[in-house]
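Shown here: the complex without one of its protein chains, the others still in place.
As written, the chain order gives the labels A, B and C, with residue 1 at the start of each chain.
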Amino acid sequence: MNEGISGLVYTDPQMEAIFSAKSQVQSMLDFEAALNNVLSQRGVIPQEAAAEIGKYCNADYYDMDSLVTRSQELGTIAAPVVAELKRLVPGSYTDWVHWGATTQDIVDTGLMLQLHRGIEHLIEGLHAVGDICCTLAAEHRNTIMVGRGILQHAIPTTFGLKCSQWALAISQLVRRLLQLQDEELAVQFGGVTGTLAAYGSDGFDLVPLLAAELSLAAPVAPWQSARERIGYVAAVLGNIAPTMAKIALDIGLLSQTEVGEVGEAPGDSPTSSALPHKRNSVSAMRAVAAARSAANHAGAIQQNMATENERSFGGWQVEPVLMARLMTSSGATVLAVRTSLESLQVFPDAMRRNLELTDGLIMSESVVYALAAKVGKATASNLVKEAIAAAAASGTGFSQCVRADPDISAQLTAQEVDRALDPSRYLGSTSHFIDAAIEHFSETKRSVSDDR
Amino acid sequence: MNEGISGLVYTDPQMEAIFSAKSQVQSMLDFEAALNNVLSQRGVIPQEAAAEIGKYCNADYYDMDSLVTRSQELGTIAAPVVAELKRLVPGSYTDWVHWGATTQDIVDTGLMLQLHRGIEHLIEGLHAVGDICCTLAAEHRNTIMVGRGILQHAIPTTFGLKCSQWALAISQLVRRLLQLQDEELAVQFGGVTGTLAAYGSDGFDLVPLLAAELSLAAPVAPWQSARERIGYVAAVLGNIAPTMAKIALDIGLLSQTEVGEVGEAPGDSPTSSALPHKRNSVSAMRAVAAARSAANHAGAIQQNMATENERSFGGWQVEPVLMARLMTSSGATVLAVRTSLESLQVFPDAMRRNLELTDGLIMSESVVYALAAKVGKATASNLVKEAIAAAAASGTGFSQCVRADPDISAQLTAQEVDRALDPSRYLGSTSHFIDAAIEHFSETKRSVSDDR
Amino acid sequence: MNEGISGLVYTDPQMEAIFSAKSQVQSMLDFEAALNNVLSQRGVIPQEAAAEIGKYCNADYYDMDSLVTRSQELGTIAAPVVAELKRLVPGSYTDWVHWGATTQDIVDTGLMLQLHRGIEHLIEGLHAVGDICCTLAAEHRNTIMVGRGILQHAIPTTFGLKCSQWALAISQLVRRLLQLQDEELAVQFGGVTGTLAAYGSDGFDLVPLLAAELSLAAPVAPWQSARERIGYVAAVLGNIAPTMAKIALDIGLLSQTEVGEVGEAPGDSPTSSALPHKRNSVSAMRAVAAARSAANHAGAIQQNMATENERSFGGWQVEPVLMARLMTSSGATVLAVRTSLESLQVFPDAMRRNLELTDGLIMSESVVYALAAKVGKATASNLVKEAIAAAAASGTGFSQCVRADPDISAQLTAQEVDRALDPSRYLGSTSHFIDAAIEHFSETKRSVSDDR
Partner (left out) sequence: MNEGISGLVYTDPQMEAIFSAKSQVQSMLDFEAALNNVLSQRGVIPQEAAAEIGKYCNADYYDMDSLVTRSQELGTIAAPVVAELKRLVPGSYTDWVHWGATTQDIVDTGLMLQLHRGIEHLIEGLHAVGDICCTLAAEHRNTIMVGRGILQHAIPTTFGLKCSQWALAISQLVRRLLQLQDEELAVQFGGVTGTLAAYGSDGFDLVPLLAAELSLAAPVAPWQSARERIGYVAAVLGNIAPTMAKIALDIGLLSQTEVGEVGEAPGDSPTSSALPHKRNSVSAMRAVAAARSAANHAGAIQQNMATENERSFGGWQVEPVLMARLMTSSGATVLAVRTSLESLQVFPDAMRRNLELTDGLIMSESVVYALAAKVGKATASNLVKEAIAAAAASGTGFSQCVRADPDISAQLTAQEVDRALDPSRYLGSTSHFIDAAIEHFSETKRSVSDDR
């Protein structure tokens, strides 16, 4: 679909290639070739027929425009491909084309093959993003910064911990994608009603053979009208874009002119036509934009699950379109976040400056717990509230008020107060959690490379 | 975006053209040209500059690939177009290009121009659909058929009334689209913050001039960050697809093998690859498919309305993509319904056969009201319930049981019973409502042609 | 539906009352009463019957639990109400209850009555919000602040202009809601198939009378299966929440600890349990939360528009649920924004401080245009870019670099430079647009009070 220059900006060219018209046709032809191979192995059709038909299972031989025209007339994208394959195959071999299969087998299995390749591409991109996150997490393990909740300063954290949380989410995404590839991307082979009637009683034996031939999972039974599998695949895919958007939004918020804690390295040219000074986090913004373009497609796919009888009246037919949109928009978010992170500059000084912006107020919880060990938490809270009020009233900073407060001094030594006001002493299990996240991501990556 | 063969099947080629990359660039250049004209009329820039710049406001001169690459780097699709225009314009005239305007002015106004043309195209298609509906409504004014509720027989209606209800919904859609064109498709001209700062205090005077130059509405004030207008346009457009889906679903349900009351005339070739006998309502199915592909885009656009400050961080940037999807998918539903209706065959005999399928049960409400006039409705209901039970118990038809029931005969003459059992006597205000719907549609059409 | 404490926090109690079970039943009974009045006026039923039935059209007499149980059994919420009304009405008057009407007439018209009251309530809330926006717009007409795009400083604006843009969006929302009340909230009266069969040929005359009796609009024809009207109402309503979210998001972003330009006045208690110093913009956050809870319902309603035949198999039945959610969540956003604005503190000093944060860079466009008048825009842009680079290289501010630049001094006097660097001189048509927005809102309000 034409979406203008804008559509070309917020996309993923490699994913576009996987979901092109030609790729879809090729995927359907891959099914035909695999079916022929299995049928000839089992003696259902002659070996020469399989070999001969196989030669024409190549999308290069097919004219896309005429396939589209015929598909519109027939209301199915499979029949024109099969018809053309029959036309191309010489002589009587044509009799064996598409033997026993139906439209939905070829379309559904073709989509599974495209999804498999598309998910491969997504995993590569997510690994690249996760690698950067892990590197940043390790490097900035102790780079203290303000933790923020509801757009306000909360308590300290480190930039490393933030990056490790991004990495962990990516690791979980990748694990789910791997599970899709291993278990859910299954061959569909059953015909209109899932009986495999044309093969007599031998049909069900063909299912695992066909699955193996195509490197797809073998289903328990045909799923032509039971779309739970598709709904699940869409649902898992639907989490990619918002996970990327989370990273991008963090980058955007930390890049704000007033915050300035990170920023994408400027390229050779200004990022604003009218405003030469402006320095936008362009790639992060692009990720958010792509995520908004990815939203809703998973839901739209789930809304098509309620098939009418054995084949739906419109819902199923548009699944490949919705999947292409979901995959391509999701891929675009991964690309954009990767670009953003690759050029990300981190400004620890700005992080430190913002930490100090409230004169120690960000350490108030820390002071409460330091005091609580001596006087109980209720009393501790009251003492801190009084210090906050004193700071507000006097215009001096909170740290100074805490240090000057005789009731606090009665409980904590100057050294204990200093410690309670020191963000680097109030990081709890940060380092442990960073390690755990990096390890989780590494394991995920290892499981992929072991697998291949 | 590539959506495979499937995407090419469920689309609207004319709408694709309106939302192509080149069309989007041209629309942005149309803004630039119009701005120059207005500025030169007002003496802000030299007339020769406007004339010279105007020559290069032609998308043919622009390389789409390089615009895309630059747009990705800059995070804006406007700046590269403006930069290229500056490069093309000879000598010092380049100084006057894009004088005082900013990115969002050109992108938003460009989108409005595309929407205007797209809505024009939608209205043409809807008029064609509505014309057929009105013709069918008039022709089948008295073609009695089963009215169905919750997938069960309810009471009689006529096929003409059904078609008139389709026409009325279309007429209302078109009126809303016309209102969009007249009032909501407005020029955006205000700069990043809506101040028109670069024009000093004269900026606001330019707004209506620019609107007139572009044949768009003039807004009360710039709306760069107040997207209520866009949300409203999307919401109105979002009603097209489900309205088309309603017609298509009716055709599908009436075409079912067991119902057989309408059907798309078969083309030269069978509509099923494996099943030579099958006769699908292909175009109606395509309309439903396209409607499912159109769903959710309006909602996605509304979710982008909450702009961050004066320009959003991703949401706004993807609006043209979402609008292209919404417009193109909606256009596809109109096309498919039109094709379906153009070949629609109506089978009054089948309608009559289905009416008689329940041996008169479909007239039970009619008999109740005939009796109610004599014995009150409570008693009437009871008498009819007894006749229904008797019919079920005896296996004879309801009509026969009513005629044979002495309690009923005591109240109604045989002629009155016949009348109560005659569907053609139980159509109430059908004819009036058909006339009203046709008249409404005709008025809508007249208002369009008067207007142009 | 139970949604926990959370559900009770993000709601609108008055709207909940309008969509309570009892209110829905009362609305259906209002239809019954009105129908009786019209029918007795026209002599279709006896006047005493209408009077007697009217006495029992009072939801106080009805047991909600038993209505729910019966509704589940019957799959319709209307039949149990009608049955109970028949049971309550004494003697033979019961014969005239619900004469000639059907389920959908009572449910649809009942919903319209609820929507009318709900929109009334929304308009009141929106007026209150708009009033505050207009007051702030007037008061802060000249309160200069940073205008921000893509989360970065862009060019100056005023807080008054921002508030006026909020007001204008509200004004447009209200106008659309008024149009709904006047034209779209129409009586449904037509029976299952829209024939009004039970009234013979006189049915259509009853439609405007019934509409008048209920103060609803009269439709061209029954719309029981043509849901374009409902889709449109939902679409218009769907814009309320994102418009409120826009205001709330602006407040949230301006309230950030590092920005600090506005803030909700703190109440008597801290807004964070653990962090005594934290000062959240709680009401703005609540508005965003409610807006996210409001999202998608409009889309869900539009997806129900494709009715099967004359009455849908599930889609229509759940419309009142989805409308209740849409209205209540939307109402909650209005309430929360109102609360936020009522306590909003504006900090012009912080606005000024942030304006100065970049040492004049925010005025770079202004300097470009000042120079452009002398040397052309291309040269002007280059001079300013050099000044920006010089500022970055030397660490001195941009303003200072501009003042010190001999090439600039050659073109602009010191006074002209000062002027170009002064944000208050670069506000263009700000004041004009503020006036226009306030006037638009005032007109909208006047049209409401004139109308009532």
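For this structure, a couple of remarks:
Everything that follows uses one rule, which is that a contact is a pair of C-beta atoms (placed from the backbone, for glycine too) under 8 Å apart; a residue touches a chain by one contact, two chains touch by 3 or more.
As the structure is a computational prediction, the values presented were derived from the model and not from experiment.
Between the chain not shown and the residues A:P222, A:G260, A:G331 or A:G360, the one that touches is A:P222. Residue C:A78 is the one among C:V38, C:I53, C:A78 or C:L383 that touches the chain missing from this view.
Only one of B:A217, B:V236 or B:V368 touches the chain withheld from this view, namely B:V368. Screening C:I53, C:L113, C:A169 or C:A290 against the full complex identifies C:A290 as the residue touching the chain left out.
Contact between chain B and the absent chain runs through residues 146, 148-155, 252-253, 255-259, 270, 272, 274-281, 285, 303, 354, 357-358, 361-362, 364-365, 368, 381, 384-385, 388, 398. Taking the complete complex into account, residues 75, 86, 92, 94-97, 99-100, 147-151, 154-157, 161-162, 164-166, 168-169, 172-173, 176, 190-204, 220-223, 225-229, 231-232, 235-236, 238-239, 242-243, 245-246, 248-250, 253, 288, 291, 295-296, 298-299, 302-303, 305-313, 365-366, 369, 372, 376-379, 426-430, 432-433, 436-437, 440 of chain A touch the chain not shown. Mapped onto chain C, the interface with the missing chain covers residues 1-11, 16-17, 19-21, 23-25, 64, 67-68, 71-79, 82-83, 98, 102-103, 114, 191-192, 248-249, 252, 267, 269, 271-275, 280, 282-293, 295-297, 299-300, 303-304, 313-315, 317-318, 320-322, 324-325, 328-329.
Basically, only the chains that are shown with their structure count from here on.
Distance between chain B and chain C, defined via averaged C-alpha coordinates, is recorded as 24 Å.
Look at where the CA atoms of chain A average out and do the same for chain C: the two points lie 33 Å apart. Among the residues of chain C, those in touch with two or more other chains are 148-151, 154-155, 253, 303, 365.
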